[in-house]
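In this view, the complex is presented without one of its protein chains, the others remaining in place.
Let's turn to chain A:
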Amino acid sequence: MDIQKAIRDLHPLGGQVVPIRTVQETRPVEEFADAFVAEVNVKAASKVIKALDSAFPKDPSLPLSHLRRFAKREMLPQPLREAIEAQNAPAAPGQTLFVLLSPPLPDVEKLKAILAPFAPAPAPATPNATATDGAADESSVQTIHLQPVKIPLCPPFNTTQAETWTKTLWPVVFNPAAPRSFVAPPPQTLARAQESIEPHAGYFLSLAHLVAQEAEQSGLGRGVGAVIVDPAITSESQQWDEAVLAVAGDARYSRPEGGAPSQAQQHPDMAPNPASKTYNADLEGGPELHALMRAVELVARWRRENDREDPAQECDTLSPLESHFLYRHHPDPVPLSPSLKRKHENPTESDIVDESDLHVPLPGPPSVDHSVPAPATPRIRTRAQGGYLCTDLDVYLSHEPCLCCSMGLLLSRFRAVIFPRGGRLESGGLASEPVVGPVAEEDPAEAGSKDERGYYGLHWRKELNWRALGFEFVEDVDVETHTPVFHA
């Protein structure tokens, strides 16, 4: 393949960049909910948590980490404390704690039964203790009283709100690191990223398809491709591919396992690989061989080869396209090419690596054409230049990534992820809602069964520490809608 020509000949996909809504937006929750508070023996606190957590599953879309799980009597809001004390005489001071039982609320009787072993020790009879409940004889069976309470479902915006809730509802923790942007990206951030993505998204996605095609035609993987782009690299010459740091194709059939030849070796000269006709888990390699994970690994590999004093030889073979984009920089220590620069920064000459540091695997790097002014600086920033994982980078994919890769891209700290809507997969981790649009009348039963997939919207979930901006590319022309079943 003449790589330069193939890249020059690419036609950009035509379409619109559309932000993927977050699950907080597609499934808004009510602000407040009913919960219970129960008094338990202070010594049993850890057992209470274990018993509750093993008996009742949490609702993962409803993280309530802003609510304290336990409160001491003196921490209870005044109205709650009065309500509780109207029901039960206070136990000996310091001997009990109050546990919050938050939604989804299980059956009350079951809850009482689970908590019964941890009921407060009987309070010593005090002269002013009045029998509030005819059935409860304090000296015999300990019962659990469930006091209804309202709790805020969303974390507080600020300390004032946290204090108000703490005084009126239930003790709340304010975490300044988890501001309200957990619901959705700040609109300006989203708009700015979208603006920077729009001009070349069609090209990068077209390149992702080319990489996918290469992977499929090599027999080494399914037809899935990933392209990592540094949006800070701007090119005066308007060469869209200058900002591409690395590309990778799926390689799930490339790995020999347990001493047996790989799927690709078992079917030489067969493309696409026959294993791709169906989904047989045993033949699927693993997610570390998916396009996104491989692209992330190529960036890491480049840094390992260039950041170390004693670079280790890396021997995984790369495809021609992968090798081209990873190693195409021209390492001559000439002044920076004016056509390639990063916004807000100028790498120094000392950052330019010597060619001898590069251990180029098979197939070798494309020969550099010296008649073309080549960019003089490596595109991937070394650690010394502040490069860290895939911080501030964007990744373009031919398909919606699987859940594993979706979390992998968050752990790699990408700024944004973009894939074509036509590449949605049932096993994907990013979509947050079904596609709504002009759909031809369908058998409702069939439509229902078609929408069995989970919509995780993993790119921007309030529960997770890391988030990325997610975009779908809605193509102008209808693409074929049959969706194969596999993990991309």
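The rule we apply is simple: a contact is a pair of C-beta atoms (placed from the backbone, for glycine too) under 8 Å apart; a residue touches a chain by one contact, two chains touch by 3 or more; residues count from 1.
Methods note: contacts and distances are computed from a predicted model.
**Student:** Suppose you had to identify the omitted chain by its UniProt name; would it be "Translation initiation factor eIF2B subunit beta", "Piso0_004200 protein", "Signal recognition particle 14 kDa protein" or "tRNA(adenine(34)) deaminase"?
**Tutor:** "tRNA(adenine(34)) deaminase"
**Student:** Check each of A:A191, A:M270 or A:L411 against the chain that is not shown and name the one that touches it.
**Tutor:** Looking across A:A191, A:M270 or A:L411, the contact with the absent chain belongs to A:L411.
**Student:** Given the contact definition stated above, which residue among A:A281, A:V436 or A:V477 touches the chain not shown here?
**Tutor:** A:A281
**Student:** Which residues does chain A use to touch the chain missing from this display?
**Tutor:** Residues touching the hidden chain, for chain A, are 45-46, 49-50, 57-58, 60, 63, 65, 68-70, 97, 173, 255, 257-260, 279, 281-288, 293, 296-297, 300, 303-304, 307, 383, 386, 388-391, 402-405, 407-408, 411-413, 426-427, 429, 452, 454, 456, 458, 461, 463-465, 485-487.
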